[in-house]
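Please see the structure below; I have some questions.
For this depiction, one protein chain was excluded, whereas all remaining protein chains were kept in their positions.
Chain nomenclature is as follows: A and B, assigned in order of appearance, with residue numbering initiated at 1 for each chain independently.
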Amino acid sequence: MTSNEKSNTDLGVPDEAMIEITGMHKWYGEFHVLKDINLTVKKGERIVVCGPSGSGKSTMIRCINRLEEHQKGHIIVDGTELTDDLKFIDKIRREVGMVFQHFNLFPHLTVLENCCLALIWVRKMPRREAEEIGMTYLERVKIPEQAKKYPGQLSGGQQQRVAIARSLCMSPNIMLFDEPTSALDPEMIKEVLDTMVELAESGMTMICVTHEMGFAKTVANRVIFMDGGQIIEENEPESFFSNPQHDRTKLFLSQIM
Amino acid sequence: MAAEENSGSTPAKAALWRRPVFRSTVFQALLVLAIIYIGNTLLNNTLYNLEQRGISTGFGFLDVEAGFGIVQTLVDYQETDTFGRTFLVGLLNTLLVSFLGIIFATIIGFIMGVARLSKNWLVARLAAIYVETFRNIPLLLQIMFWYFIVLNKLPSPRQSYDFAGTIFLNKRGLSIPSPIFETGFWIVSVAIVLAIAIIIFISRWARARQERTGEQFHTFYVSLAILIGLPMLAFIAAGSPLSWEMPALRGFNFRGGFVIIPELAALLLALSIYTASFIAEAVRSGILAVSHGQTEAAFALGLRPSFTLRLIIIPQALRVIIPQLTSQYLNLTKNSSLATAVGYPDLVAVFAGTTLNQTGQAVEVIAMTMAVYLTISLTISAYMNWYNKKKQLVER
Partner (left out) sequence: MANQTTPLPDLPAPSHSVGVIGWLRSNLFSSISNTLLTLLAFYVIYLLFLPAVNWALLDADWVGETRDACNSGGACWVFISARFDQFMYGFYPESEYWRINLAFGILVLLLVLLHVKQMPHKGWLSAFTLFGYPVIAFYLFYGGAFGLELVETSSWGGLSLTLILSGVGIAASLPIGIVLALGRRSEMPIVRSVCVIFIEFWRGVPLITVLFMSSVMLPLFLPEGSSFDKLLRAMIGIVLFESAYMAEVVRGGLAAIPKGQYEAAMALGLNYWKSMGLIILPQALKMVIPGIVNTFIGLFKDTTLVLIIGLFDFLTTVEAGFKDSHWLGYALEGYVFAALIYWVFCYSMSRYSQNLEQKLHTGHAR
């Protein structure tokens, strides 16, 4: 039995929807970038989103933590609807963690300070407690010895792992990954993917935009293919890769596999 | 075999004139000789020419009576004071206008720089027009514009603009009441110093408390309240030991109070507005230098925009802004020498202008003047280098 076959009932967790996106449309000016997105993500599910560049996959997950605004439709995260209301946006951002393609670590702070920043200023924790939590997660991503270094002194793979630890420190219920390995040299991709696999196996709800299909096969419950702003196909990994239904899916898979 | 024989000895040396060390030494020695020679010739020529024209040398002239008046002096000055005193007066005036100019230019510059990045299209456009207009017009023209056109339109003293009977604006300047500190005022000064000490203590305490317990403290507002409140309490308790010398119209002009002469006003306005346009660009470049991803990462962690600005954006932006800011401050200080054009008695106008004319000792006067500006420039540059080194982002 592979990890992606453990269902929620096996884990003894109720099937609650963490993310519900219904009829979501987004425009950049006149450009209709997301068309009629409907997506439900249950607790503990791992979703991989793939598709050609410009298909809107990054835009879609960035709508989930309001880094982008949607103009039509509804997004409900863990029971809270995402609107212009700052209070709800703050609440959702505290529960949703995000890892970026270009890491976006804060270069003027040490690795440990990067991790503790939100704990101290958003959750208002005392510094010692925050540092303990920070070190715990740095150990979990296997780089505790870098705690006092600055991001500029780390390799790309190490920086991305710090970024993951930084998001985890806030104990999010959902983790969003926006092409986390696309900016890494090949020899560093594995260390980051391993971290993500370990995270998935611990039961984290994840949406991951990536081209790493090996990761999808290992860990994902569902693979979603997007093109032209729409969700074209959605399936379990085995069926998705062995039996794609759509011409566009087939074309895409033939290009990347 | 040959290798074993040579293994311990040093490589063969080239001919003397081919070795780089020799050539560079000779070249430098020649350079030094050339400089000494030229310097000597110039010196001799100068001494000869000065003698021919009956101009004395040396710094003795600094003790000679000056014999001319100066419109604005920060220290006491009479016509019977020495040329050395005129140097001091001019220097203080230069420092005054530079200091005030730096403050105003920074305030205006930061406002305009941030305005240029505003989401409000109108505000951003107007700020851009401001920057592009004042950056591309020579400073001298701007100074003369303010002085000869704008300030010239002010009424004569008899018809001054009157603000509540205490502040008067006219052609001769802006007359404001000057404070007279009476005997009890030292209590207020003590209160101010005390307030500052308390604020420092409180901010340290608040930070330590946050580290310990995580609770945040409104340091800024509390500090502001103390800074204003404590001196005010002391003031009332001491029986309001402050009176004002009111400017009053006597004859054709206002006497009493403190006068900001139009020359100073024009110079200040032009310097501030001109330098602010460069500072605005520096501020803008600093903020833009912080990649948008930083803001996104901070938001994704749940940081509010105000915290994001304070903890993430501004520290990184300042790295880029401060070196440019320092160089603009230096430029402003050097540009204050344009005071000559409108008759403001700064160092150049008073010393390298009038004093030079009176004594004819060009070499000493100009050397002293340049020495002042050089000292200021080099000190600030040294500080900037130290600051840059300290603040460099640590990289591999």
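The definition used in the following text is that contacts are C-beta pairs under 8 Å (C-beta built on N, C-alpha and C of every residue); 3 or more make two chains touch, one makes a residue touch a chain.
The shown structure was predicted, so the numbers you read here are calculated from the model rather than taken from an experiment.
From the set B:L91, B:A105, B:L268 or B:V348, the residue in touch with the chain omitted from the display is B:V348, counting the whole complex. Contact with the omitted chain, checked across B:L140, B:I226 or B:I260, is made by B:L140. Listed residues B:L88, B:L301, B:L338 or B:M384: the one in touch with the omitted chain is B:L338. Against the chain not shown here, chain B presents residues 24, 27-28, 31-32, 35, 42, 45-46, 48-50, 52, 118-123, 126, 132-133, 135-141, 144-145, 148-149, 334-335, 337-338, 340-341, 348, 352, 356, 362-363, 366, 369-370, 373-374, 376-378, 381.
Although one chain is not displayed, chain A still touches it through residues 25, 27, 29-30, 32, 35-36, 38, 71-72, 228, 230-235, 245-246.
Keep this in mind: only the chains that are shown with their structure count from here on.
One simple way to say how far apart two chains are is to compare their mean CA positions; for chain A and chain B this gives 50 Å. Against chain A, the residues of chain B that register as touching in their complex are 210-216, 291, 293-294, 296-304, 307, 311-312, 315-316, 319, 393-396. Residues 65-67, 90, 93-94, 96-98, 100, 102, 104-108, 117-118, 120-130, 149-150, 152-153, 163, 166-167, 170 of chain A are the ones touching chain B in the complex.
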